[in-house]
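Note that one protein chain is taken out, while the other chains of the complex remain in position.
Presenting subunit A:
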Amino acid sequence: MQARHGHSSYRDRTDEFFGIVETLRRSIAPAPANNVPYGGGRREDPRSAAVMQSEFNRRASVIGLAIHQTSQKLSKLAQLAKRSSVFDDPTREIGELTAVIKQEISGLNTALIDLQAVRNSHNDERNISRDTTTHSATVVDDLKNRLMDTTKEFKDVLTLRTENMKIHENRRQRFTNNPSKESTNPFVRQRPLASKPAPSQPAPLPWANGSSSSSSQLVPRRQGEAESSPLLQQSQQQQQMVPLQDTYMESRAEALHNVESTIHELSNIFTQLATMVSQQGEIAIRIDQNMEDTLANVEGAQSQLARYLNSISSNRWLMIKIFFVLIAFLMVFLFFVA
């Protein structure tokens, strides 16, 4: 089966087609002067095609690509978050990735809104065909749906992460409750974790021109959270702990807060998106369903036309009758009065 997988069940006849075109062209216009070699022109050169594309298409493809990249990052994050080992907890990487993805998602969100604005302005300014409007509407909807899916996935990953961390916390608590084991506690030789996740500021995203305001306010908040975290280490059992573990605890608590705040923020984006995404009930529709609707519409139109014809013909009779009455009056007037 694997060997057969590569086989192609179609045949490219493009060359044959252009061969025929070439011979025909020669037979029609034998003069070689106007026989312009068009070999380079017909195959869409990616660059020239990109130039030709309208602004809308370009933006749409950029956003599509960005969504794709984000989801790739997301899958990496999911892998990191799934690691349940207590000893090797990639808190920092997760923190960074979360920040980046969050920023990207909000950036994409604004970019989408911009795209919609572009679409609306295009619709207004030019006399564009109905099909074009539908096309661009579908593109925007599709992008929205994909962003929605990505956001949902992101939220799931973060929830998973929170749960994992809670489990770790519980396990830790159980061990640290027992002072006899304290001396041999493997946590003591934890690798020193960074006390702060040091949110790396990624380069401003090209599409996020309007989003800088929303993304910049995330960063200060995170630093504010870091200060509130020592609350957690109030429990008495931990008083004998080595300072190294304090920082560990701190970092964990901080990470927890981070995740929670991110989820909260995400839910905001969610509601925003939910209002934007038009409910697409067409998901399970088959392409021939439209046909039937059309048929029904045509039949409806036909009956309407028939009714109109009826009314018209009755009107016509009325007019003829009135005409006759008028003629009769005219006759009477002419013969008897005049």
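What to note about this one:
Going forward, contacts are C-beta pairs under 8 Å (C-beta built on N, C-alpha and C of every residue); 3 or more make two chains touch, one makes a residue touch a chain; residues count from 1.
Operating definition for what follows: contacts and distances are computed from a predicted model.
With the options "Catabolite repression protein-like protein creC", "SEC1 family transport protein SLY1", "Ubiquitin carboxyl-terminal hydrolase" or "Glutamyl-tRNA(Gln) amidotransferase subunit A, mitochondrial" in hand, the undepicted chain maps to the protein name "SEC1 family transport protein SLY1" (source: UniProt).
Among A:Asn120, A:Thr138, A:Ser267 or A:Gln304, only A:Thr138 touches the chain that is left out of the view. When the full complex is taken into account, the listed residue touching the unshown chain is A:Val21, out of A:Val21, A:Ala301 or A:Val325. Contact with the chain not shown here comes from a single listed residue; of A:Asn57, A:Gln116 or A:Thr247, that residue is A:Asn57.
Listed here are the subunit A residues that touch the chain not shown: 1, 3-4, 6-14, 16-18, 20-21, 24-25, 28, 38, 41-44, 52-54, 57, 60-61, 64-65, 68, 129-132, 134-135, 138-139, 142, 163, 166, 282-289, 291-292.
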